[in-house]
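A quick write-up on the structure given underneath.
Right after this comes subunit A.
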Amino acid sequence: MTPVLELKGITKQFPGVLANDHIDLTLNKGEILVLLGENGAGKTTLMNILYGLYQPTEGEIWVEGKKIEVHSPTDAINAGIGMVHQHFMLIPVFTVTENVMLGDESTKAGGFLDPETAAQKIRHISNQYNLAVEPSAYVKDLPVGVQQRVEIIKLLYREADILIFDEPTAVLTPQEADELFVIMRELVNQGKSIIFITHKLREILDVSDRIMVVRRGKIVGETTPQEADQNKLAAMMVGREVQLDLEKSPAQLGETVLSVTDLTVTDDQKQITVDNVSLTVQSGEILGIAGVQGNGQTELVEAITGLRNPIDGKIEILGNNITHATPRQVTELGVAHVPEDRQRDGLVLSFPIYENLVLNTYYQEPYAKGVNLYYDRIYKNADQLIEDFDVRTPGASTPVGSLSGGNQQKVIIARELSRPIKFLVASQPTRGLDVGSIEYIHNRIVKKRDDGCAVMLVSPELDEIMKLSDRIAVMYRGKIIAVLDANKVTKEEVGLWMAGINPNDSKNNNRESANNQKI
Partner candidate 1 sequence: QPAAPAEQPAAEQPAAEEPEMKFKVCQVTDTGGIDDKSFNATAWKGAEDAVAELGVEAKYLESQEVADYEKNLNAFIEEKCDLIITVGFLLGDATKASAEANPDFEYTIVDVSYDPVIPNVVGQVFQTDEAAFLAGYLAAATTQTGKVGTFGGLPIPPVTIFMDGFARGVMYYNEVKGTNVEVLGWDINDPEGGLFTMSFDDQTKGKEFGIQLMDEGADIIMPVAGPVGLGTAAAITERGSGYIIGVDADWVLTNPDYAPIILTSVLKKMDVTTFNVIKDAMEGNFTGGITAGTIENGGVDLAPFHELDGMVSDELKAELEDVRAKLIDGTITLSDAFKVQ
Partner candidate 2 sequence: MASTIIQRKKIETVSPTRKLVMGIVFVVISGLILLFFALNSEAEWITTFVMNPGGLERGLAGDWVLPTSLTLYVLVGLTLGMGIYQLLRGFGKQTNAILGVVVALFVFAFLTWAAGGKSLNLGGMLSSAVLLSVPITLGAFSGVLCERAGVVNIAIEGMMLMASMVGALVGSITQSLIIGLLASIAASVLLALVHAVLSIKYKINQIISGTVINIFSAGMTSYISAKFLQRYEYLNGPPIFPRFPIPLLADIPIIGPILFNQNIFVYAMFILLIVLQVALFRTRWGLRLRSVGEHPKAADTLGINVFRTRYMAVLLGGVVAGIGGAFFTLGSVGRFDEMMTAGKGYIGLAAMVFGNWTPIGSFGAGMLFGFADSIATKLSILGTTIPPQFMSMAPYITTMIVLAGIVGKGQMPAADGEPYEKE
């Protein structure tokens, strides 16, 4: 049987980066092929080539035994290829129907749009594959999970047979992910073939028929879920044995550093996204805030760090009421903040490293006196921190924008952790980083905790939360619905909590101690 898809010798050279290096890949009809690889391995690049967004430097694409030229997404769509992108490709101010039919519109005579016909077709697809969505809703009003369904409907609407899912589970709860896997199975059963990209080891074993591992632009191995386990996959992916667990001593609890009482915060659209939340963090512990993205974590962090004004409630740090304090007042109390989006919030990409390293302390001694900045001291500081935090850069005056993601994050970590701090708020500190960088940053955070700093870690990555936290607070629809002892709770239970389900209700076991609502 001819494979539905064959990639032969695909090579992609970016200026300075060989993203794909002679990649060969085959996809058979009715299978789910997983592409596994760490960040920057070249998975998205390969798929973008297949989908016509990038042109390969070398290589051929064969579909159903015929060589095809893919110069644009149109060519790919015509060849029956569809892709759910790593970052959603939806237009928020358009309706679901408009988003779905864009590029393949139903029209009446004269080019006038015919949304009714398209909506009809969408409803049909929704029913067939169990993808509930309202065609006339505006995408900006939909939660991410539903947005993802819209993305999938977009492919089915175009009758794609080869479906590419690029990290579709990043924004889903484990339960939602499981539901997605059911849908994927359903699709495969109906004759579609799927390439599924992820670097979450757990998912792979659940869903895949075959696994290909990509490292630094090359296919380095192929296996099946039957032959592999998590440790083996991790080793293939990184190219060495990895320590998936972290050595960590028990927490030495001290004074209460952060105390949040009945906090209510709204987002930019004036909708309540943090709803009557209370919690505390003590020195010497890491409180992990678990939850699917978009459940109010961002606004909670912003409120605590002074970036957003709460509408109700109270926040205290070391006994100081900072409910309506400015970011600077919060920083000066000894709070460090690793923001969730480093490029947007944490760095000025066009500035050199040395300026970024004093972004929030530039006005203090020794860097400044009055209005005068002492650049010699700022340089010296930069040299020191580049050394201490192993930032890989040609020099301190390199613009931060030309560093790799991991090194950009190290600049932030260096800036925040090098200060004498009492409280660290770390939001997704390892987002988009490879295993090496993750290890490094995790160690740094734990070290801070051991030095007596209070840490609040916000992450949608359950693994990260489980690995670092002493206590875990689960955030769901703006509320803290559970505070759990990290040593006594399983991943699955936290996953259920993240989906808003109380595992004790169904199992009715003796874990209520973990579920004491002391918050």
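On how the list was made: all candidates are chains of the complex that A comes from, given by their letters.
Quick notes on this one:
Heads up, the rule we're going with is that contacts are C-beta pairs under 8 Å (C-beta built on N, C-alpha and C of every residue); 3 or more make two chains touch, one makes a residue touch a chain; residues count from 1.
The structure presented is a predicted model; accordingly, all values stated were derived computationally and were not measured.
This complex places subunit A in touch with one candidate out of 1 or 2, and it is 2. Residues of subunit A that touch candidate 2 in their complex: 14, 51, 53-54, 72-74, 77, 83, 85, 89-94, 98-99, 102-105, 107, 110-113, 132, 143-146, 149, 154, 172-173, 175-176, 179-180, 266, 270-273, 275, 292, 294-295, 477-478, 499-501.
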